[in-house]
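The complex appears here minus one protein chain, its other protein chains still in place.
Our next item is chain A:
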């Protein structure tokens, strides 16, 4: 990122601001001019963060930027420098451990990225070098190299097409992995290029790299001996983008113009930034609170110490003389070191081990996602993939879902569903007995006349067969000549290529009804009719599709000599151009189909008289040759031609949804998430998909903010935008019924549902700096809409939208889900990025945080895993702070009874082991296995997701509750034992206990209480929980015996020698331990029992599905 920016800056500085010059094949422009190849970046894609040599410093720097790590480093240094009550090892060792583990983890992840990069960078490509074609690694391509690409290969960099194996100088590519459009696009070679590229001496001037996929401006100077250089202009149709795939063309050659990180694909990437979860932010917040507690504790103790010492006889009693050095030390320096000593003594309140445990929980916890068999897809034979384990809990906090359409919501697999001819509905399939497989359902107009005339049917089907730009795939080498009868089947086997998948669907649909398109040969379209006869039509003109007209037409001449114009297009663009009564018959069909989520197209035709055609033909030819305003002129003629047509019928094509897409979307919406569909696709397609997956419903009122609505007013775009926004805002926000009390507005089911539609062009208008005040209006409207659809989005715009929502008030958690390279930027931008392991390459998967095979898996991922992980980590965090508060509080209180001398209450071993061994495993097990509500119930009741929404368990309320509990227990531990020690003779032989016995009793009570508190909270006791909870208590007892049972030669003081064993020989000690444990847990037990009525509905849910759970359980135990 930085380097790129720097390059650009430098580039400007050197004055090569606007364009770059590329020497094709590195040929010198002229022998006279010395050839100095400009330096461009190489063709290496770098997504990794570290290299071998900068790993250590960079990683350490990154790690110590973390507030907690830095804090521990400071504590460690203080311990090394100042004379403190505990040794530096107690904090140095854990810190070292944490840093090492994290470094290893991050190093491993980066190594994986290196591997993935290498896969791309080392991919072999063919480069023409001085007449020989050599194999090279992809990363070694330089700007100016002539690269050869074969069919189905991906372009290794951005190329200008020089030569194609096709005769017409075209090639077909699919940019599915770039912008999600999986259709074939036609690209053209630069005109007038020598067939032998060796002889080509040309330079190429083009603009500096920029991320817009659809823009490219350049010029090519072709030099021939003794001639003025010929200039050819270059446009996006000449540019082949890295990441796109060559289709239906056996070989092309092109010259590399942008390489590596300067390709349009790479520029559409965003820099990887470390994603931090909300929980981590909460942790940091709590950390600051605890830091304040720590500082104030140290401050209080220091102050009190010096106040206390001022009393006579307290500073230096005869029995506790100071050394000479201590006497000489400056008072203020002493105060300062005392302060630091207190800090060190209490520093355990902020546990290093929490970070280790959180990291471990995340790392291990994410394996459960990988291991989940429900995420396994037998088709691609893969399960879920976890790229970042840092965000597990974020899955339980999602408020906005941004989903890609193509390949994510839909399978991008169009299918012909039904058609309607003259108001009669024809559906293929379910009643095969009907003649020709043509089946009639009840026509809505007239039940008596159930079928349109055969003539009309055939006209309609011919129209479907003729009105398109579909091509038949060229026969493979294995296929011999086919006889006429089988032609149709052979064609179908070979498959079709079209710029839009629904055209293929229509052609295939017509084929099922008996009319097959056999191909285009020398401008003759061949079709086979129901009687297996071949009909031929001369293709005279194609009036191409464009998004403004939203229709396309062909003009053909039949064998009978008739000139016909067939037109198909969106209903709104056809209806005004046909007769009203025809529209009446079809409209209801079309509208119903549209709300069912089908793409509807209307088909019309018109007979052209010879004169009319001659005139049209002439004007079309003229317009095509026009140099100025060509587009406009053509549009005018199209407009004139496509009038006064006859409507024949309408078709309904389904963009097949992914499995369970509707259910999934419904579940997400029930869970309180707002679903946004962001797609690069056309609005119609996207809208129908939204209908199909119930994001928009029949009663949904659509608020449209697109180029079309902006232009409709006839005013300036800006003004119209302003007007519309205000209007929509009034309708959706101001007039919306006020939310019911308690329920946040976004959750209330408004009486009137709104859906919002916006397109890319309008969005960029909206986001332009001067009109940025609109964005808040826009977001407010979107907040009140059931679903938002953004169509015609460039990849970066998708990210822009995500960023916009992400940065609104309350910073809601966003989730992006997509499958193509065009979704990468939004996946990277969102809090959580989900990749779908679709057919469009692995880009999205590689850049995602989580990848699942299918959209439907999102439901379990969010509602099941996400919810559980959130609850688990929230408990983990709160519990850690709590247990360290009640760990350190007695130590703090002890200072009041030991002359503020920083005397630790617990032995060093206990201080160190408390967080590492005695109390860490139960909470880790809890945070891995807890299911307070089992997954099935969570998935069936999406509404439960709202219970943890907006970080519910880590807000200040619960935090205060835990803190209060910690303080209560800490006070109890200390003063309980303190009361007991008013008479330290606790044994029946009259012997007395010392300070280490005191500390050990407190510590024992604490370990048991804290562990049992967790046991109380555990709702799901697997054998692991049992093992770990009872095991760590047993381990504590065992360790205490062991630690106190041996004279340890490496210890300076044998403080705990036999303390624990001696303790257990006292009945009073036993009794006080039991008493204090019970008393400190009493409020918790009460709370759990009294809170039950509120949690009753969960219990009811549990009851409901208990039968099924029982069954599951049985079947599982059976399997094991």
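In the analysis below, a residue touches a chain if its C-beta (ideal position, glycine included) is under 8 Å from a C-beta of that chain, and two chains touch if they have at least 3 such contacts; residues count from 1.
Here is the rule we go by: contacts and distances are computed from a predicted model.
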| query | For the complex's missing chain, which UniProt name, "AP complex subunit sigma", "DNA-directed RNA polymerase III subunit RPC3", "Cell cycle control protein" or "Serine/threonine-protein phosphatase 2A 55 kDa regulatory subunit B"? | reply | "Cell cycle control protein"
| query | Among A:132, A:373 or A:809, which residue is in contact with the omitted chain in the full complex? | reply | A:373
| task | Can you work out which residue in A:150, A:663 or A:1078 touches the chain that's missing from view? | result | A:1078
| field | Contact partner of the left-out chain, one of A:199, A:614 or A:1067 | value | A:1067
| Contact set of chain A toward the excluded chain (per top definition) | 85, 312-314, 317-324, 367-368, 370-373, 375-376, 378, 381-383, 897-899, 901-904, 929, 931, 935, 976, 978-995, 997-999, 1016, 1019-1025, 1047, 1051-1054, 1057-1058, 1062, 1066-1068, 1071-1072, 1075, 1078-1079, 1082, 1085-1086, 1088-1090, 1092-1093, 1096, 1099, 1112-1113, 1116-1117, 1119-1120
